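Here the complex is missing one protein chain, while the rest keep their positions.
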Amino acid sequence: MRNITMLGTGLIGTFYTMTLHGYRARDQIKVACAVNDEQAREFAKNWDIPRWTSDIAEAVNDPETDTVVIGIPNYLHLQAALLAIQAGKNVLCTKPLGRNAAEALQMLEAAEKAGVFHGYLEDLVYTPKTLKALESVKRGALGNILWARSRETHPGPHSDWFWKKELSGGGAIVDMGCHCIEIARNFIGKDVRPVEVMCWADTQVHPIEAEDSAVGLVRYENGAIGQYEVSWTFRGGMDLRDEVSGTEGTIWLNHWLRTGFDMFTAVGQGGYVAEKAEGDTGWLFPVGDEVNSLGYVHMFQDMLDAIDEKRAPMETFYDGYIVNAIVDASYKSAQTKRWEPIELAVWRGSEGGARKIGPSEYDAEHWLIKEEKMPDGKTKLILKAKSSGEISQKFTE
Amino acid sequence: MRNITMLGTGLIGTFYTMTLHGYRARDQIKVACAVNDEQAREFAKNWDIPRWTSDIAEAVNDPETDTVVIGIPNYLHLQAALLAIQAGKNVLCTKPLGRNAAEALQMLEAAEKAGVFHGYLEDLVYTPKTLKALESVKRGALGNILWARSRETHPGPHSDWFWKKELSGGGAIVDMGCHCIEIARNFIGKDVRPVEVMCWADTQVHPIEAEDSAVGLVRYENGAIGQYEVSWTFRGGMDLRDEVSGTEGTIWLNHWLRTGFDMFTAVGQGGYVAEKAEGDTGWLFPVGDEVNSLGYVHMFQDMLDAIDEKRAPMETFYDGYIVNAIVDASYKSAQTKRWEPIELAVWRGSEGGARKIGPSEYDAEHWLIKEEKMPDGKTKLILKAKSSGEISQKFTE
Amino acid sequence: MRNITMLGTGLIGTFYTMTLHGYRARDQIKVACAVNDEQAREFAKNWDIPRWTSDIAEAVNDPETDTVVIGIPNYLHLQAALLAIQAGKNVLCTKPLGRNAAEALQMLEAAEKAGVFHGYLEDLVYTPKTLKALESVKRGALGNILWARSRETHPGPHSDWFWKKELSGGGAIVDMGCHCIEIARNFIGKDVRPVEVMCWADTQVHPIEAEDSAVGLVRYENGAIGQYEVSWTFRGGMDLRDEVSGTEGTIWLNHWLRTGFDMFTAVGQGGYVAEKAEGDTGWLFPVGDEVNSLGYVHMFQDMLDAIDEKRAPMETFYDGYIVNAIVDASYKSAQTKRWEPIELAVWRGSEGGARKIGPSEYDAEHWLIKEEKMPDGKTKLILKAKSSGEISQKFTE
Partner (left out) sequence: MRNITMLGTGLIGTFYTMTLHGYRARDQIKVACAVNDEQAREFAKNWDIPRWTSDIAEAVNDPETDTVVIGIPNYLHLQAALLAIQAGKNVLCTKPLGRNAAEALQMLEAAEKAGVFHGYLEDLVYTPKTLKALESVKRGALGNILWARSRETHPGPHSDWFWKKELSGGGAIVDMGCHCIEIARNFIGKDVRPVEVMCWADTQVHPIEAEDSAVGLVRYENGAIGQYEVSWTFRGGMDLRDEVSGTEGTIWLNHWLRTGFDMFTAVGQGGYVAEKAEGDTGWLFPVGDEVNSLGYVHMFQDMLDAIDEKRAPMETFYDGYIVNAIVDASYKSAQTKRWEPIELAVWRGSEGGARKIGPSEYDAEHWLIKEEKMPDGKTKLILKAKSSGEISQKFTE
């Protein structure tokens, strides 16, 4: 059982609290910290939390709590994490870890130096679908992963601070690209080094400085590609999908808009439909259990179990740092308009490109290009001679 | 926090235990009871349960437990429930409550007489999708419910006792129809009396006495229809869907085969794909979090919270009894080949048909039959004169 | 190349004409007949048809045409068909063939006596998806068909005459059940005799005499079940789906609302979305090529090719008669509230139940009840001894 300090009472703090206090949980939030006293008091009251404050240091140093959850705006992560580390508490920080890799590295190093538990609250790699898909990939169901696309787009964030670049550290890339980057990295393999990034980013619609849309390609050392697509201009709700291609298979995940729940209503229902839904009549696509579907439940389970079991969780500050480094390279690429190397001061995976990808052998003399069943029942083989390089085709019954 | 006796260590006992010990739960199973010592011991070991036995009475009367979960074959429900009631413990019984309404009524009356807490473990009305859909229906998003179809079909149950009529009480109707009946009843409204049933049942494929396929229509007092479809002959996995039609809207739920998780694998993954999946190569449709998607998590949350809060849960032995009565009438109808009345010794809903369904008025002189937008942008109205009964159409811009 | 008389210029006549004049077709409509001169003239002008009239006999007897297409209200089918037969022309009649089996039989016998070509314009068995699915079924992909559900529901028909029982011959069953019945019959096999029907029908919402909703079960001689669901009360567009279960497989067809075309629009598009779509903002589900998706293209191709090739088309007046007989039995069952036999004065399929369905043998002593791959990789077999009837289970690696 954990006693928790919750920093942040906005949308993310609400989702976190709903999760931590959900089901028949044995963990408890003992103090809530909001941007001002009024919000803190109301939040504490709603969620039956004994203490509240608007002072981050006071919340972090609450004598009863052993774990600090950071769910406040990006520009406060570093400061809050350092306070929690100083207090010797377990520290769990929402995404992105820092506004940039330098901040993230500072957090990682401080946590490791102090020897405190650190978890990176990257919920979307913990969705039940993603966890099961990752398990299938580990078992080899897809062969070697060649390409992973992760997409998060919606009509724009809820809070005004998101729209201010100096507070958020950026736009849609920092807000959502960090999710997509880490999802693709999990599928491709955390031991495979991300080498370089090509990124397009633009402010297509909104009167803001930060990008409201971006597409990035992250090339890994073994030739695999992680592709992220983020936007604050999407219409129709929240589009949250992953697609993974491997030499032996394919995975498609749809986390939000098409999950087996379709509703048409001519009259509406006078209330909330789903996060970032647009409209409340016509065809709607609610999500059954939102905090479960978004990965919050399995994320906190892993984090708190890991603390109990004195092991590292699936996502640590190290992972958060890698993500920030990829984000930094993305911003640079969007400026220079070319592929930019990913600078990693710390790299703990393999060198030289783990999990090679490449052609299959047909026999001693030939590579197999393709095998296909034809309409007439025959099998067509397309082969390449290793020595001459000649390409030929033949049919077998 | 609850201390629990778990009766049953088969598929259902495993799902229940996985759920009760899942996430960061504070409840604990203290004793497990299986059909023989060996299975009991192994189950207890796997799930870290302190005590085990193959004696139902011993398990029920364990001095430390306050709650008994019945997850054993149908023919043992009555006996086990009476033991638990006698012991004055909270009793939660899996579906179907009895093998027939007489058994179920005996269980209901015994529990009420003893004043013990009783819950009917009808998990499928607790799936997150179903709970959210029911909430939308309560808020009026679908208007009055006219028809609710619930379908559960798969290639047949896991254990041999299911296939023996004298142990199970019947075939696919008792096994799965009970789910479907209660799902439709929740959508149509628990206060609306189910009046009569028409049921087709047949043994289409298997060399057994019990039915392996059935379709039933349950007519409610207000004219709404609950339709259930069950089969042990379906190929392709487990088909678990609900469809609800109301005067103002529609809901479609797909709980298993199309939930936003599609996987193709040419090589398989050497293991479990999803409950009742067929094959492990080609296109597969795994489910993210099975115990959550099947309703177990929210079911036990409601049950155990209800015990803590000294309130009734969403599903009680009374509901189980109503379902058994509808099942009994279904079997009779399958024999007599006509609509059969549903005999209810106990009925606690409204009399006279709650939530009337019927036509809408267009103006003082006319009923509105239909309003439709045409390709040319006009609106076509089809009206019926109240006095003359004459039907006419007119167009408005 | 065919020269055609088109009787009817409403929705169905429009779809037919759009199809016959579609693509690069070589056939031509030479005369159009509407309910009054004005409509006939306008229709002829729009579709570049040389002649028009409001006189059915004149249209039928047009000297240039060789083929008469009947696309007028149900109560006029018999009269129009007799005129066309008398004129010795090829006659193609829309569904349902008659208002009842007696009318249909009269049409069938007249056509056969006169030796004219007769086609039953049951478009929905000609959808490209249905044709391909039927082909797969013929090749054995689903084994023996056990159950076929066909569903057509929408918010109600376009024209006022549909709502008048004396003109249409009934409500949703006559309007749409005829489609569903013939779809299921095609899947189950046209040589298998439909034996009896159980039907629920009700007027749930509209102020009309005819049923606005119905569910019917048609039992075939071999034990297979055809299930139809029709309604004029559905909300959300037109729900047009088929589901087929066989001993070896499953087919699901969605013809209208989920065909791989999803659109969200916050502003609408100022026009037609799809047949019977409701609303023009929010999430919409248009259909690419409506006349192709509804089967009109392949239907007329088969009909006109059959005339050219002097063969029978896939659907003839005989099929229309069988459908009408099933509809008649359905209405009777809805009244008597029990299964009603299907009276067939003419039956040309097999006697004694073609395509037997039943259990599979495991070995000389046992029936196989079920074979299932378990999570631990083993295969579980559930067997029944032929002599003793004992049920047992065993595991194989």
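Per-chain residue numbering starts at 1, and chain names A, B and C are given in the order in which the chains are listed.
Please note the rule applied: a contact is a pair of C-beta atoms (placed from the backbone, for glycine too) under 8 Å apart; a residue touches a chain by one contact, two chains touch by 3 or more.
Just so we're clear, the structure is a prediction, and the values are computed from it rather than from any experiment.
One chain isn't displayed here. Which of the visible ones does it touch?
A, B, C
Looking at the full complex, which residue from C:39, C:61 or C:254 touches the chain that isn't shown here?
C:254
Out of A:3, A:247 or A:350, point to the residue that touches the absent chain in the complete complex.
Residue touching the absent chain, from the options given: A:247.
I'm checking contacts with the chain that's been left out. Which of C:39, C:301 or C:392 qualifies?
Candidates C:39, C:301 or C:392; residue touching the omitted chain: C:301.
I need the residue numbers on chain B that touch the omitted chain, in ascending order.
So the residues of chain B touching the missing chain come out as 235-237, 264-266, 278-279, 281-285.
For review purposes, identify every residue of chain C that touches the missing chain, sorted by number.
1, 22-27, 127-129, 131-133, 136, 139-143, 248-255, 258-271, 286-289, 292-293, 297-298, 300-301, 304-305
Need a quick check: the contact residues on chain A for the chain that isn't drawn.
142, 146-147, 153, 155-160, 163-164, 198, 200, 202, 204-208, 213, 215, 217, 219, 223-225, 227, 231-236, 239, 245-250, 270-272, 276, 278-280, 337-339, 357-360, 367, 369-370, 372-373, 375, 377, 380, 382, 384, 386, 391-393
Simple rule for what comes next: only the chains that are shown with their structure count from here on.
Just by CA atoms, which chain is the most central one?
Looking at where each chain's C-alpha mean falls, the closest to the middle is B.
At what distance in angstrom does the C-alpha mean of chain C lie from that of chain A?
49
Between chain B and chain C, tell me the centre distance in angstrom, where each centre is the average of that chain's C-alpha atoms.
So the centre of chain B lies 33 Å away from the centre of chain C.
Which residues does chain C have that touch at least 2 chains other than itself?
235-236, 278
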